[in-house]
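Only one protein chain is missing; all other protein chains are in place.
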Amino acid sequence: MPIQYYIYLALTLFTIGIIGVLTRRNAIIIFMCIELMLNAVNLLLVAFSKMHNGIALVTNKDSMVGIDAQLFVFFIMVVAAAEVSVGLAIIVMMYRNTHSIDVNFLNRLKN
Amino acid sequence: MIPVLLIFIPVFAGLISFLLKNERTVKGWALVSSLIVLATSIGAITTNNPASTLFDATWLPSLGARFTVSLDGMSKMLVLLTAVAFTLVFVATNKNEYKHTAAFYGLMLLTQAGLMGVFLATDCLLFYFFWEFALIPVYFLCSIWGGKKRIAVTFKFFIYTFVGSLFMLVGILYLYFLTPDQSFSLNSFYSLKLTLTQQCNAFLLFFIAFAIKMPIFPLHTWQPDAYEQSPTATTMILSGVMVKMGLFGVIKWLLPIVPLAINRYAMPVMILSVIGVLYASLIAIKQDDVKRLIAYSSIAHIGLMCAAIFSQKNIALEGVLIQMFNHGINVIGLWIVANAIEQQLGTRKLSELGGLAVTAPKLAILTVIMAFANVALPLTNAFIGEFLMFNGIFQYNIWLAAVAGISIILAAVYTLNMVQKIFYGNTVTATEKAIDIDNNVFLSLSITAVLILVLGVFPQPLIDLTKSAVHLLFVK
Partner (left out) sequence: MSKIIYLVPLFPLIGFLINGLGRKFLSKPLISIIASGAILASFIVSVLLFINVKNTGSISAAYFDFINFANVVIPFAFQIDQLSSLFLLIITGIGFLIHLYSSAYMHEETSHHYARYFAYLNLFVFSMLLLVMGANYVIMFIGWEGVGLCSYLLIGYWFKNINYTYAAKKAFVMNRIGDLGFLLAVFWLINKLGTVAYVDVFANVSKLSQADITIITTLLFIGAMGKSAQIPLYTWLPDAMAGPTPVSALIHAATMVTAGIYMIARSNILYTMAPQTQAFIAVIGLATALFAASIALKQDDIKKVLAYSTVSQLGYMFLGLGVGAYTGAVFHVMTHAFFKALLFLGAGSVIHAMHHEQDIRKMGGLKKYLPITHITFLLGCLAIAGVPPFSGFFSKDEILTAAYAKNPLLYYFGMAGALMTSFYMFRLYALTFLGKFRGTHEQEHHLHESPLAMTIPLLVLAALSVVGGFIGVPEVFKADSHWLEHFLSPIFAQSAALTESHHLSHSTEYTMIGTSTALILVTIIFAWKKFSNYVPNEGENEGFNKLLANKWYVDELYNSIIVKPIELFSGLLKNVIEKNVIDGAVNGVGKLVVASSRQLRLIQNGQVGSYILIMVVFIIVFLFAWINDLTIVRFFNKLF
């Protein structure tokens, strides 16, 4: 499959993520949108990795070119998981305090 | 080694004075330290041995900045001025009462160190470092011990001069990146071959800082406020020594490095300076507050010096150097008078004074000497500088000299106004019970008067001291 398809898909996912973050006020949904953006990037990383590796394999059977991108993906997934746990904890705390998970409610630093 | 001593004696003395408890010990300690510095600086002006006038050490090797301090004719004179000024100030204000005396004197001594550094540094980054180093203690001095409006005024003063300094920092970096060996040293700046555009860029960046510090019209408004609100001891230093930093900067760090730009901007700067001279003189005529009057008078004198520098004539430059010293002495003399009056009578308003010559004849006589030095009467020290400066301005442009010359008339008007309103006529409520000045003030004013007259009759030693420096500036 040509690389463009992956790019378009990733771009679409990423844009959906951004719009979601910008428009929604529910913290959970914002969270999900952030995950969506991260995964869009992951997808792109894997796609490019595979592409570069595929090109390199033609000349060298044991080539490791582009494999590091997939390492990054794992990193991102791990970090994202950690982030989710922390984030969800914050949301839970927030819900306990304000009985709402509306982010616009959290503007008390203003003024 | 001497330059290092000149900087570090006041630093150590200042730090120690923070620790002292007893008020009288602090005052004595500050006086002793200033006397030691004075002795050192007298040693400095008499020596010509390069081993003792130059000191060089590594400071920030990664940047190419070195701790280089050295004495040339010009810095010898200003170092002497700084040392004399602080001694006079400490003697004259010995009876002034301050809260937290230790901190006050500590900060004063740190200011002295900063000023010494500015006049001695031959590394541009070091120069900048001391430039700011001298500013910070003054900020605290004004904002803690100042008058009623001190917070707003000091804030303005600090921001104003600091913004100027930042431009200078950019200018320093600009020149730094142009040097082939990436160095801040004066010599590598002097050997730069700059195009006219580069010179103009550097000139504008540096000159904003210097023009604010001097200050020249219309960047002067911080000064009367700052002088008025600062404790008088600080004001003496501000106007006696600190404003010389701007003039010194132009002479040492601009004139030889960007001569073409100086030449290009000479006319507008001189016109501004001359406007400033007349403007400040006219305002001084109407002032009611002695401190503000002296402040505007000082602005007028500094404006004339700035105009003289930009005439780019060696005779005018010699005049400026001499005048820097003499103006420092004279203006400190006037401040001592203002301080003596304010401390005793509790007012500085001309309209509330009068007839003081009846009750305080000694003060009256000494003030008249200061006043006539302020109007540059021949055989007082100020005449010689003004004579040489006007000569140079005259060579540059006759009309500018003629217009600036009006200031000698206006100076007579406002100075004699002041003398008349304070000392002549019958005594009024404020001056009725006044007593004559105490020994401290008498001593410091007498020293000032003697300096005024001796340097007025025999100015040649000062000329000889700085002659070679002026000559070198024009060799480049």
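Going by the order they are written in, the chains are A and B; count residues from 1 in each one.
Here is the rule we use: contacts are C-beta pairs under 8 Å (C-beta built on N, C-alpha and C of every residue); 3 or more make two chains touch, one makes a residue touch a chain.
Nothing here was measured: the structure is a model prediction, and the numbers come from that model.
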{"item": "Of B:N263, B:N439 or B:Q460, the residue in touch with the unshown chain", "value": "B:Q460"}
{"item": "Selected residue (touches chain absent from view) among B:F167, B:Y227, B:F310 or B:F394", "value": "B:F394"}
{"item": "Sole contact to the chain not displayed, among B:I36, B:L166 or B:I408", "value": "B:I408"}
{"item": "Hidden-chain contact residue, picked from the options B:F162, B:Y424 or B:F442", "value": "B:Y424"}
{"item": "Residue touching the undisplayed chain, where the options are B:W29, B:F67, B:F90 or B:Y279", "value": "B:Y279"}
{"item": "Missing-chain contacts mapped onto subunit B", "value": "156, 159-160, 218, 220-222, 279, 282-283, 285-287, 314-315, 318, 354-355, 357-358, 361, 368, 372, 375, 377-379, 384, 387-388, 390-391, 394-395, 401-402, 405-406, 408-409, 412-413, 416-417, 420, 423-426, 458-460, 463, 467"}
{"item": "Positions on subunit A where the hidden chain makes contact", "value": "18, 21-23, 25, 103-104, 106-110"}
